[in-house]
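Complex shown without one protein chain; remaining protein chains in place.
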Amino acid sequence: MPTQLLFGAEVFLNGLMAGVLYALVALGFVLIYKASGIFNYAQGVMALFAALTLVGIMDGQVPFSHLINAMLGTDVHHFGWHVNALISIILTMGVMIVLAYCVQQFVFRHLVGQEPIILFMATIGLAYFMEGFGDLMWGSDIKKLDVGLPQGGSFWIEENSQWLGFGNEEFYGFFLDQLDIVATGIAAILVIVLVLFSQYTKQGRAMRAVADDHQAALSVGISLNFIWVMVWSVAGFVALVAGIMWGAKSGVQFSLSLIALKALPVLMLGGFTSIPGAIVGGLIIGVGEKMFEFIVGPMVGGATENWFAYVLALLFLVFRPQGLFGEKIIERV
Amino acid sequence: MFYREAGDFKTSYVDDNQTFPIKFDRYRYYFVLFFAFLIVPVVINDYWVNAVFMPFLIYSIAAIGLNILVGYCGQVSLGTGGFMAVGAYACYKLMTSFPEVSIFFHVLLAGGVTALVGVAFGLPSLRIKGFYLAVATLAAQFFLVWLFNKVPWFYNHSASGQISAPERTVFGIAVTGPHTSAWATYLFCLVFVTICALLARNLTRGMQGRKWMAIRDMDIAAEIIGVDPLKSKLSAFAVSSFFIGVSGALFFSVYLGAVEVGEAFGINKSFLILFMVIIGGLGSIFGSFAGAAFLVLLPVLLKNVLVGMLGWPTDLAAHLEFMIVGAMIIIFLIAEPHGLAQLWRVAKEKLRLWPFPH
Amino acid sequence: MQMLDAGPTDETLLEVSNIEVIYNHVILVLKGVSLKVPKGGITALLGGNGAGKTTTLKAISNLLHSERGEVTKGNISYRGNRVQDLSPAELVDRGVIQVMEGRHCFEHLTVEENLMTGAYTRKDGKGAVDADLDMVYQYFPRLKERRRSQAGYTSGGEQQMVAIGRAIMSRPETILLDEPSMGLAPQLVEEIFNIVKNLNEQEGTTFLLAEQNTNVALRFAHYGYILESGRVVMDGPAAELRENPDVKEFYLGMSDEGRKSFRDVRSYRRRKRWLS
Amino acid sequence: TFSSLSYRTGPYAANGIPFADGYADYFTLLNERDGGIGGEKINLVECETGYNTEKGVECYESTKGSGALVYQPLSTGITYQLIPKATADGIPVHSMGYGRTSAKNGKVFSNIFNYPANYWDGASVAIKHLLDINGGDISGKKIALVYHNSAYGKEPIRTLEELSKKHGYDLSLLPVDHPGQEQKSQWLQIRRERPDYVIMWGWGVMNQVAIQEAVNIRFPMENFIGIWWSGSENDVKPAGEAADGYKALTFHNVGSDYPLYEDIQDYVVDAGLAAGAGDQIGTVLYNRGLYAAMLAAEAAKTAQKIHGTSAITPAMMRDGMENLEMTEGKMTALGLPNFGPSFKVSCENHGGDGFGAVTQWDAKAGEWKMITDYMQSDQDVLAPLVAADSEAYAKENNITPGCN
């Protein structure tokens, strides 16, 4: 039985790690929700777009090469250079800022003061658009993303935890993915910075004000344009980070946009407006779904993770309708 | 003054409560019915039925259903795909277990079963609101899909987990299975659409509808003036799920004929129908039709134009299609956040004032 | 009733000329409204429900956009420059701030954070902002008590104080006040107007206020405009308006015999329409 | 007219593109080089489905009108869709290596063809390969099946269970939900249970993640076998060098070292007529598309021969498919020596003879290598399964099995 326990512990640890990866995606949602009350469904597609752009820049791909070739009958695809990862990341960030600006300029500027569901809808429209646009720009084949992050299980941890098995043959140390460990570190830094920003700066306060009441925010001179471009840029950065982490796992391709679905239960559990909530929610969901799959999964035929994450979040919500750390829903007459 | 309501006086409250209080509207409505029931079936072919009319009609029912929940009662749901799956699987089980009963009743019963499931998943709505609820309904979506995929009883233990509709007839005419004719399936769906639209209209114009809308607009105030939130929300879930179940049943049995749950009733379906409802107009039956028509027709149209007429490669066309659909959604929302239905109303108001600008 | 010493100057700060506002592309609400707000003055905008006061103020501060309203005709200028096309934020930057009707507090922010958002556009340092915060707390001691609670949980009157305090925090040149007295206890109404007067006299802040409480408004204002169904039907110095018999009867509730009891108003009187 | 229901967008675009390119290029070649098939120019209508059933229906209906001879939906979902429809319309469907396995029984599924091999063949060939490398005995070995939790992924289960009875191995099942981005649980379980072999039935992103995870837990790649839909360049490349040694099944050869490819270069690529971006030539899925097109063209030729007319109808095409015979000689003549197995279609057997082979990924060279010969699946086990399943279908749909 102790081996079972050790296995359980291993699943638990990996659940934590998976949770961090979910949280990375959820963070982007939280930022935008916090600053505008917009539930940004396009966050997943943004991660995809960021990753595509990053790979495109690194490999020196010609953007829109399909389109150019189809229209002009040419045959271009690569510039033939390779760009250093760090420079590419910076350039990609520039693209994400431009994107944020366009999103604000062409979409949300015109939707100030609308109901949340309308804004939500607009983000879905945006997701569609970017999906088509990203594919058109960079092509829809699978791309390998390698910015030099370590991959694979960590030998060090594996070897140094072997003694826990006390000679048990079946246990050969904990498995922890190096990529996940890196992700955890990055997520921790991101969260701390973002919390400090939103709680203690003027822009952070303005951001929260905007989320509460667009009109009133306008009336006190907060520039929605500025705030929104800012948060969409930051969310773009978070999307880029998430895109790098997930892209390293699975290659960069369309399905990357579906990671949004893994982030939703996290969001719901942690609260839409709480940055630390995203992390804590991620951890709970990660551990919860992995443990459930580990313990109950075999009895019901497995593949429970997708729905169990949601059910788990739902259970929490019944007790705290605004999520663990979300702002209390103010009910007054 | 093309469009006039002045001079069209009502002398009783019954008249004033009509679905189409203005004569002109009423005539147009009769005309549409006449056209849909008597003209279309005669001229229709396979392509039009399978690529345009059937999805349009079936999605209209689902959109009406979802509109009751989201547009009238204000409970955002992303579980539509799951509920359609309930309708489809219920219909399949009924069809195969009671082959002697008419498919017509199977479809209705499938709606009933879905209503029950809908109520069960609607329970959290008493505590959970807004987007939290929306995400919570995804639990239903994923759980139901998993369930139908996992438990072989639902797909009669077939090897791959696909379900396919056996042939069933109404008045001796096949409406499901491979040997159907275009007009028959069309009419079969049209009958359901008409019934559903009428029921929905009646429910929403009376006290039930007002209760739902009260909950939507301000749930606390509604409760204080006497609306029982439990009953109202659950009834909205029930009615909405009924419609969605019916549409799921038709979607499976009449339209596709064979489905696999994860593919046909995945989360994309939930979004698609929510799109229809919002593009069409929240809280409007007409809007549900308009939204469904828009989102069924637009891709078909775009594809035919881009690939068929301009001869673009299909992949470029498909990417552009995504971009255009996305852009259209945004443009529509900016032009009129309350949907096509509102666009229509504003147009009418303008017409009424025409030729004077205000 | 004392007359104010610091009067308005001759310089016109804000000028609205002949604007027309349409909501939703079809509903015509303002049908040619013109008014002038002199620098350093308190100008009152009076009128019944639905006259278009709020709409006028929103048109000035460019907040109509998000309500699907638009200015279709006419011109609004501030210090001689056309300001219609500016964003609300830019307008605040130029010194015009609006206190919206119906409070509009940031529910989830605390009372103090709400006040601090008012200082969003300020660049004169933390010290000055803190001093102003103290000043606001002096004006509204009640807010100081509730400074840590979320604005969403404060009472209606408290929220009104927050909204006004927030505007003061931005140290504007001009404040557009929409129904500041609504929902406030009588002595607070008086107090608010005293604050207005104070700011006006000491800081030279210009005010344009929409009010239903004609009585008080005319007591404190220098000049008044009366709006009826989207048109200006009467304007003049406040003192003159106060003496106008129509205004007296319809807006001050006074007849020749002095104030009537509400109980005695036996039959509904219909307002005399000046124009429409 | 041939129709190609392709998907160059959506979650499986990366797999759909090379297939569609190969399918299209072959027909372009025939048009350019031979002036079509039997003198008839080929009109290829491509229709984008995005792997979506409803769009598939729309595509079917719209191309049906233009007289499409055969459908190659490349999606199990759409195939299930088309089985009754196409049968009623008298149009043949070729679901090559996917779709409904029991469609092999042409007595029940008159218009559906799934030669040269189907999923159950695949499962059996995989086991056969394991028997081969284990000297014929795999009893007591642990085999895990990692599968896409959908109709497609569940296909091999029944076969593998039957075979485990016969060969005495332990089978454990690990479903992965769509889309399959997160497979930690499954691979931790594999790490715990240490199966000797892992078989995978994946598609799309699931493949890449699975291979990456296998690399992460240092599962020996040569003990990891994917079905033919889990064996393209796309699947292994993201994992880089470490994926070296990964195996996958196939029912046609890999690489571009065939005379035909020279013609493609000359007549298609250099003429600027290549489909898509033209950068997929020689990839596994491109070859598969090309192979499918070749089989369709051969069936069309057969049909022309049987009916003595060059302008064939879908019904004639069906006959052509039912009488198709692929021999090594024929393929060599086409410029594709040793490209696919020999097989013969008949009314009783729409599924070919179930030959498959194993390929292995050579990461350094960046190419797949065929490491076995074609071997036949275990027909003793499979035949009864096919019969049972097709009979059930026949009963449910009131079909009297038989050959016309």
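Letters A, B, C and D name the chains as they come in the text, with residue numbers starting at 1 for each one.
Note that in this section a residue touches a chain if its C-beta (ideal position, glycine included) is under 8 Å from a C-beta of that chain, and two chains touch if they have at least 3 such contacts.
The rule is simple: contacts and distances are computed from a predicted model.
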I want to check something: the complex is missing a chain, and I'd like its UniProt protein name from "Molybdopterin synthase sulfur carrier subunit", "ATP-binding cassette domain-containing protein", "Dihydroorotate dehydrogenase electron transfer subunit" or "CoA transferase subunit A". "ATP-binding cassette domain-containing protein"
Specify the shown partners of the omitted chain in the complete complex. A, B, C
Just to verify: which one of B:129, B:168 or B:211 makes contact with the chain not shown? B:211
Contacts of subunit B with the absent chain, listed as residue ranges: 12-14, 16-17, 199, 202-203, 206-208, 210-211, 213-214, 216-218, 220-229, 235, 239, 283
Touching residues on subunit A - with respect to the absent chain: 333
For subunit C, which positions touch the chain that isn't shown here? 23, 27, 46-51, 54, 101-103, 142, 146, 149, 153-158, 160-161, 179, 182-190, 212-215, 250-253, 259, 261-263, 265-266, 268-269, 271
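Keep in mind that, in the parts below, only the chains that are shown with their structure count from here on.
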Between subunit B and subunit C, what is the gap in Å from one C-alpha centre to the other? 47
So what's the Cα centroid distance for subunit A and subunit D, whole Å? 35
Pull out every residue in subunit B that's touching 2 or more other chains. 146, 149, 313, 315, 318-319, 322
Where subunit A touches two or more other chains at once, by residue number: 66, 114, 132, 135, 140, 301, 303, 306, 332
Please give all chain pairs that are in touch with each other. A-B, A-C, A-D, B-C, B-D
Mind pulling up the subunit D residues that touch subunit B in the complex? 6, 8-9, 13, 17, 46-48, 50, 53-55, 57-58, 60-62, 64-65, 76-77, 80-81, 83-85, 87-88, 100-102, 149-152, 154-155, 158, 177-178, 275-276, 389, 392, 396-398
Which bits of subunit B are touching subunit D when the two form their complex? 46-47, 50-51, 55, 96, 146, 149, 158-162, 164, 166-167, 177-179, 255-260, 262-264, 266, 299-300, 303, 307, 313-315, 317-319, 322
Complex interface listing, subunit A residues touching subunit B: 39, 66-67, 70, 106-107, 110-111, 114-118, 120-122, 124-133, 135-136, 140, 261, 264-265, 267-268, 272, 300-301, 303-304, 306-307, 310-311, 313-314, 317-318, 321-323, 326, 329, 331-333
